[in-house]
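Here the complex is missing a single protein chain, while all its other protein chains stay put.
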Amino acid sequence: MSARRIVVTSGKGGVGKTTTTANLGAALAQRGHRVVLVDADIGLRNLDLVLGVEKRIVFDLVEVVEGRCQLRQALIKDKRFPSLAMLPAAQTRDKGAVSELQMTEVIEELAETCDYILIDCPAGIEHGFRTAIAGAREAIVVTTPEVSAIRDADRVIGKLHERGLPLRLVVNRVRPEMVKSGDMMSVDDVCEILSADLLGIVPDDEEIIDTTNRGEPIVLDAVSRLGSVYEKIARRLEGEIVPFTQFDAPGFFGRLKTFWKAG
Amino acid sequence: MMDFFKNWLKRETSSATAKERLRLVLLSDHLSLAPDVVENLRRDLIAVISRYVEVDEAHCDVSFEQQDSAVAMLANIPILKMKTPPPGGGAPRTQASPPAAPPTGMDGAAPAMTVAEPAVTVPALIHAVETAAEAPVGAGLPAPKKRRRRRRPANPNPAGGAQPGFASPAVG
Partner (left out) sequence: MLQHDVSGAPADSVVMPGARGLAIVVTSGKGGVGKTTTTANVGAALALRGARVALVDADVGLRNLDIVMGLESRVRHHVLDVLEERVTLDDALVRDKRLENLSLLAAAQTRDKDDVDTKKMIALVEQLRDRFDYVLIDCPAGIETGFRNAIAGAQEAIVVCTPEMSAVRDADRVVGLLGSMRARLIINRLRPSLVRRGKMLSVDDVDAILRLPLLGVIADEPGVIVTTNRGEPIALDQTNRTGATYRAIAARLSGDESVPVEIPQEPTMLGRLGALFGGRA
């Protein structure tokens, strides 16, 4: 059976596409699937940093497409997850270096030998975006409960509809206590405004910054609350019905506990 | 009006404000991204109005404008003259009233106005636009208004990129 080809996009930059791609990919690999992550952000690549493989890049997507190397030579196998590999983006400025047709061909070749392809899409809705979605059959739209992010997600959803790509939403950086106090829109609000189905909710967490800095996917940390979030998203992607974690705002005593612990 | 109440009562949460602002701005964005919907609406609107009055079709203009608490449709329809009364008698109708249902129980007599094409009412048009723009109509908000403006001189054809059917571009 051929691989699932999923593009991870958002419209707005900085909402967590790359982090989602890396962590979801790792979670799927941990569950035994063969996963390839494709960094389609030509020019400003970051997936390598998030995965911690930036020093091991030899070839990249542009060189594959130009026939200067084989696809398998460019793939970087992750040392922590045996069934996870990554195809780096090029550092060239020219987003026209890879055409939509070439991208589709690369994805098709990858699809023969893996179960999931996650394509990390650049921000925006221009040429880089169009190339990134070229080989995809479905999409994950990442957004945060913030007006600009939602507005851009709406644009991207419109473009995905034009291409007939089914999509589901990951709402990132949710702060339950702010949702409760009415200072942040809820996940339900976001899904309603965008008329989209929900795939996952990821709470705002400083652990992400740290693990991104260290280049270690958060699923590695078995006790991490966030690690289980991505594991659940992976299971929903597989088709399982998994209830959404209730991130209740900590109560009075909970807040005090955190206060002393963080000191 | 709604703003006055909002300020008078406890100030609404910022998330509720954000949600409402997004609803309006996305509706506006969708409308400006669907020039074919707007063009169909313009055509249908002109067709309906033309049943009652003769209009200067070349200078008809339909646009959407985002206002503080609603997205409004603005129509500029230059009217040339009243239409002649329909055949078979009966007074020509005024603009405001919707077409009446054909009278029942009258054997043999043709109704004063035959509805030859499917009836398209103005409320139905507005609803069609909202549905097409995929935004729910918020309860308690005023329905998009249709206004007639003073006739403006038609703008010259814009160079490249303008949506068809617009004399002046709307938002976006």
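We just call them A and B in the order they show up, numbering each chain from 1.
Following the convention adopted for this analysis, a residue touches a chain if its C-beta (ideal position, glycine included) is under 8 Å from a C-beta of that chain, and two chains touch if they have at least 3 such contacts.
Keep in mind that this is a model prediction, so the values were computed, not measured.
K.L.:
Of the residues A:Ala27, A:Ala40, A:Ala123 or A:Val171, I need the one that contacts the missing chain.
P.N.:
Looking across A:Ala27, A:Ala40, A:Ala123 or A:Val171, the contact with the absent chain belongs to A:Ala123.
K.L.:
Just name the one of A:Glu146, A:Glu192, A:Asp221 or A:Glu238 that touches the chain not displayed here.
P.N.:
A:Glu146
K.L.:
Take the complete complex as the reference. Which residues in subunit A touch the chain that isn't displayed?
P.N.:
The missing chain touches subunit A at positions 11-15, 18, 43-44, 46, 49-50, 93, 95, 122-126, 128, 145-149, 151-152, 155, 175, 178, 181, 183-185, 206, 209-210, 212-213, 255-256, 259, 262.
K.L.:
What residues on subunit B make contact with the chain left out of this view?
P.N.:
Residues of subunit B in touch with the missing chain: 14-15, 17-18, 21, 24-25, 28-29, 32-33, 65-68, 155, 158-162, 168-172.
Keep in mind that, in the parts below, only the chains that are shown with their structure count from here on.
K.L.:
With chain centres defined as C-alpha means, what is the inter-centre distance between subunit A and subunit B in Å?
P.N.:
That gives a centre separation of 42 Å.
K.L.:
Per the contact definition, I'd like the list of subunit B residues that touch subunit A in the complex.
P.N.:
13-16, 18-19, 21-23, 25-26, 29-30, 33, 134
K.L.:
With touch defined as at the start, can you tell me which subunit A residues reach subunit B in the complex?
P.N.:
Interface residues on subunit A, with respect to subunit B: 145, 147, 150-151, 154-155, 158, 179, 181-186, 189, 193, 195.
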